[in-house]
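Starting off with a structure, shown below.
Of the protein chains in this complex, one is absent; all others appear in place.
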Amino acid sequence: MSRGKASNSNVEVLYDIPRLEEKLIVRALTSLGIKPKLTTVKEKPLLFKENAPSVCLIRPMSMYRAAYSAAVRESSGSFTINSSEAIIACGDKVLTLAKLASAGLRIPKSMVALTMQSAEEAYRLMGFPLVDKPPIGGWGRLVSLISDEAAYRSLLEHREMMTTQQLRTHIIQEYIRTPGRDVRIIVLDNEVLGAMYRYKQENEWRSNVALGAKAVGFKPDEELSEICIKAANAVKGVFVSVDVLESDGYFLNEVNGVPEFKAFIEATKRNVAMDLAEYVLRVLKR
Amino acid sequence: MSRGKASNSNVEVLYDIPRLEEKLIVRALTSLGIKPKLTTVKEKPLLFKENAPSVCLIRPMSMYRAAYSAAVRESSGSFTINSSEAIIACGDKVLTLAKLASAGLRIPKSMVALTMQSAEEAYRLMGFPLVDKPPIGGWGRLVSLISDEAAYRSLLEHREMMTTQQLRTHIIQEYIRTPGRDVRIIVLDNEVLGAMYRYKQENEWRSNVALGAKAVGFKPDEELSEICIKAANAVKGVFVSVDVLESDGYFLNEVNGVPEFKAFIEATKRNVAMDLAEYVLRVLKR
Amino acid sequence: MSRGKASNSNVEVLYDIPRLEEKLIVRALTSLGIKPKLTTVKEKPLLFKENAPSVCLIRPMSMYRAAYSAAVRESSGSFTINSSEAIIACGDKVLTLAKLASAGLRIPKSMVALTMQSAEEAYRLMGFPLVDKPPIGGWGRLVSLISDEAAYRSLLEHREMMTTQQLRTHIIQEYIRTPGRDVRIIVLDNEVLGAMYRYKQENEWRSNVALGAKAVGFKPDEELSEICIKAANAVKGVFVSVDVLESDGYFLNEVNGVPEFKAFIEATKRNVAMDLAEYVLRVLKR
Partner (left out) sequence: MSRGKASNSNVEVLYDIPRLEEKLIVRALTSLGIKPKLTTVKEKPLLFKENAPSVCLIRPMSMYRAAYSAAVRESSGSFTINSSEAIIACGDKVLTLAKLASAGLRIPKSMVALTMQSAEEAYRLMGFPLVDKPPIGGWGRLVSLISDEAAYRSLLEHREMMTTQQLRTHIIQEYIRTPGRDVRIIVLDNEVLGAMYRYKQENEWRSNVALGAKAVGFKPDEELSEICIKAANAVKGVFVSVDVLESDGYFLNEVNGVPEFKAFIEATKRNVAMDLAEYVLRVLKR
């Protein structure tokens, strides 16, 4: 597809709540001569097999909204960034861990418990402290560090009241003692765009920026870059952010299939939106 | 792997609630000299990357329990029937429709609405009568035939009260007028095991056996067999049941990744459990 | 308590989302020399038995937020408008109907079904068309007119998926054929402040202003005034709005314990907020 043919309808950005990221993407595409179709998936029904743009950037914040937007566009033959398979493989942490482990990557010691009874057994096997989180949810929400029996009973009872099997499912992991930070790396088309540390806030053991963590850019070593590219491929992701824990070596833990990158740009000065726009242009020219 | 090596630990049956199906599978495996490991996933935590049997039959009734059981076993290198990818592609009807359509198969005219507002617009586009269903759930549950505005407002308000994005998502489809029945076909390893009609009960427009439909075996024609095998491959399913609607030709609609087959055996006299056990044996010998 | 003593701390307005109603109330109080304490219950914890103002106007939109705000203030001896008992008696329609019927007032023929199984039996007893609604919720939400079996099965299945016993509870009522409108009357301190009809929108059988109904003021006859005052007393409400259905005579149906009155003021030109403020002043002087 030659650039000359790049028309308005060749690229689409689908979103639910427009964040800075979506605005930067649209601006970068526009600066390259691509005027994307903007689709707010909260207002418009998505039709299977209808005519759709060649390339669809899938940006809804809600995981299932993102996955469904991608799936419907794939039924029309569109190239989706990311694919519905990648979005689901990243959006559900049981699937992510399974894909990472299947690809031979190192993950924290992890178990899945599908009931409260099974979670109690998993706790005995793992020992305290441990981390318990449900398969879905972002920004560190419900990710709990459990150090004693009172805390664990309270958590189990609360999770048992949740209304879906996904939120009643426990991923139980060894607690990896990191140097007060974790690593986030963005991968696009098999290339590392940059890396940042997220230094956790005092009084908070999690390193999510949403929970006050401070982002600082750094240059990743070759090993780190390599495992992050492998992780992206393990989940079939074209444009993802990869979370890594450091201790005695690296542990892969989570991958985000609809990556936020506002804090990343600030920390690394890398213009991620422009990288993405240029990649879209390369795809259109294929 | 030679049959002589087939030991206790080579095959595992994972389930939550043991139904007749699971008992028949265990009996068939046993009759072939395979004593499967039985794992009740409601009681036992599932460990990533632990030693696991070569072949794992994934039989939990709950979709996410099935998908997670498969995913964890895949991290150990086990061959899962079905894979976590197939179970999720079948268990979520948006993904199923996208896979079927992407494979060039005919589906009913369908739309996805991610909000109540978008569903109202989809209703206007589709016109009455229409079918509205959420992406997840089995046995026909919440699948609604909507013929007028009062019914549709009630449905939209009820779905808006659901607590997950999945249950607040609407798949809106044209209503296919069938001859009072639908078709269910079981596919195993690219082969059709048999076919049955499900004649719907009076006062019920859905053809689910759980809703009183009567199952009657029949011999499928070549076209029907072919599209069902294609449907199984579209979702990467090894052992699935495929639901087909007949009107002016066939419409593919749903695929089940953890197929029930009690009614199917009664209607077709085909020993599905033995077919499955023999397939497992072939996999072990590969 | 003499007016001279009326200080800042003598009257409190508690709310979650400030609507026009709350602003009008504060303005009316201020015009009478009362500067109320404003408490946003979404931000401030409520302490049992702490010093609290003499009179508390309970205005949160959420029924339980309203009831809990009232209850905590009552533990401090405050006079609440309305009391927690009245708010709960109005906020839960099973309790409302029971109180109205116990007071000898005429209600539509009504049944309560606590399960799906019991609802099916109730439908048989009632016959179509019928009205089905859960005990809680406002603005007509989930209030369904059921005319045929397909609609009723869909509704039952949806309600069965709700996550609380309250939303899984069915109030099943005969459908009262009204002249395309219902009646809303506001009662304060055993006096009728006015009355309005709510003419339902075309294509909508419910008469809620939130659903497009048009409000028109009228002068109520003596019988109507009398039963509305009785209804207010039945639920122990000091300041309530009463919903009445007209057919062959009047049927009492619902009472609102935290009444909205924006549309009422427009329709009747009665300054409800000032009436309320003057009542508060009378209470302070008692």
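For this structure, a couple of remarks:
Going by the order they are written in, the chains are A, B and C; count residues from 1 in each one.
Note that a contact is a pair of C-beta atoms (placed from the backbone, for glycine too) under 8 Å apart; a residue touches a chain by one contact, two chains touch by 3 or more.
Predicted model only: the values in this text are computed from it and were never measured.
Shown chains touched by the missing chain in the whole complex: A, C. When the whole complex is considered, the residue among C:30, C:117, C:203 or C:247 that touches the unshown chain is C:117. Screening C:26, C:57 or C:71 for touch with the missing chain picks out C:71.
Residue in contact with the omitted chain (choice from C:32, C:95, C:176 or C:216): C:95. Where chain C meets the missing chain, the touching residues are 16, 41-49, 60, 62-65, 67-69, 71-72, 74-75, 77, 84-85, 88, 94-95, 97-98, 101-102, 107, 109-115, 117-119, 121-122, 125, 135, 163-166, 169, 172. Considering the complete assembly, chain A touches the hidden chain via residues 141-142, 144-147, 149-151, 153-155, 157-159, 161-163, 167, 203-205.
By our rule, only the chains that are shown with their structure count from here on.
For the pair chain B and chain C, the distance between C-alpha centroids works out to 47 Å.
Chain A and chain C have Cα centroids separated by 45 Å. Chain C has residues 163 in contact with two or more other chains.
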